[in-house]
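A single protein chain has been removed from this complex, and every other one stays in its place.
Now for subunit A:
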Amino acid sequence: MAKVSPWITAAEEKPVEMSSRIRLARNVRDIPFPHMLKGGEMDEVTARLKTVLSGFGEVDLNVMKFEDKALLVEKHLISPLFTKRGQLSYISGDESVSIMVNEEDHIRIQVMGADESLDELYERASELDDKLEAEINYAFDDKYGFLTACPTNVGTGLRASVMLHLPGLSLGSRIQRIASNLNRFGFTLRGIYGEGSVPLGHIYQLSNQLTLGRTEEDIISSLNELKMRIMEEENEMRSIMNDDHLLKAKDSIYRSYGTLKYAHTISLKEAANHLSNVKLGMDLNLLPENTIRFQEQIQLIQPAFIKMRLNTMEKEYGSLERAVDEERATLLRELIGGTS
């Protein structure tokens, strides 16, 4: 049965802030970027990577079934693009570090964490970066810094991001104003699952858009500052909810709790919305602390995770979508302690 990453299971659940991620884009000098490559041109590079990354699990995407790749995407260990053209990735034991070989760039280093600050995660990524550089010759330019396939990554090659649960801002309409303000500073705030008006589970990702002309520390400290401001605004909305609209809030939170506990078929969107409400209820001290593990369960309800459960049961099903929705409800009843 598919499990969520150990670093998520081990993490402490906090209000609003979910997890952070650092990504570094790097390329090898003298080899064209991945979209121009013919087979075999990266073989020597991967051979060298192997020795540096000997403690990592090696994942060969060429021999993987689609569902297994989809699971890695849902765990944020590889990107959607990588399922189509990726070949090799390296994943650490606790799944907090992953390295994609031949995604949009030759090398993408990614470090995720929930209890560590962005600075600490960057430190880890940068150390690994140094180790790789000792073995490989990076494409680096005095003026433009690290050269990348796409000009949106050139310079530091750094994308720092924070995942935030923002039901207060999302339910009001303040989020659009905040997002467009951020754009002007070179940062973006967008739904992590889907670009719709209200993203799945009210989960947003704040990240830097510009990678050139600022130091890594500078980018990260600005991001931290913006994060604090967004969190303040979210908490302000939650206070208003608590002080002026408590009956309405309680009603929707307990209805969601009831639905998760007793539903027999539920779509991804609905389940995510109810989990979001229940998490809000926990943060507002309306529900006991351990009612759900939001970060874990928002992953467990994703299609590939559910599909894995179906596969192990060898159950006959006529409609895949219906079977997935039914199984999702069963899982949630088990997790939230209703009848199974």
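Basically, contacts are C-beta pairs under 8 Å (C-beta built on N, C-alpha and C of every residue); 3 or more make two chains touch, one makes a residue touch a chain; residues count from 1.
Throughout what follows, contacts and distances are computed from a predicted model.
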Worksheet item: Unshown chain, UniProt name, "ABC transporter domain-containing protein", "Dynamin family protein", "Protein glxC" or "Protein arginine kinase activator"?
Response: "Protein arginine kinase activator"
Practice prompt. Kindly state which of the options A:Met36, A:Val63 or A:Leu247 is in contact with the chain not pictured.
Written response: A:Met36
Worksheet, complete the sentence: Full-complex touch with the removed chain, picking from A:Ala10, A:Ala47, A:Leu81 or A:Ile240, is A:Leu81
Item to complete: Could I get the residues of subunit A that touch the absent chain, sorted low to high?
Response: 23, 27, 29-33, 35-36, 65-67, 70, 73, 76, 79-81, 83-84, 104, 126, 129-130, 133-134, 137-152, 154-156, 158-159, 186, 188, 192-196, 205, 209-216, 303-304, 307, 317-322
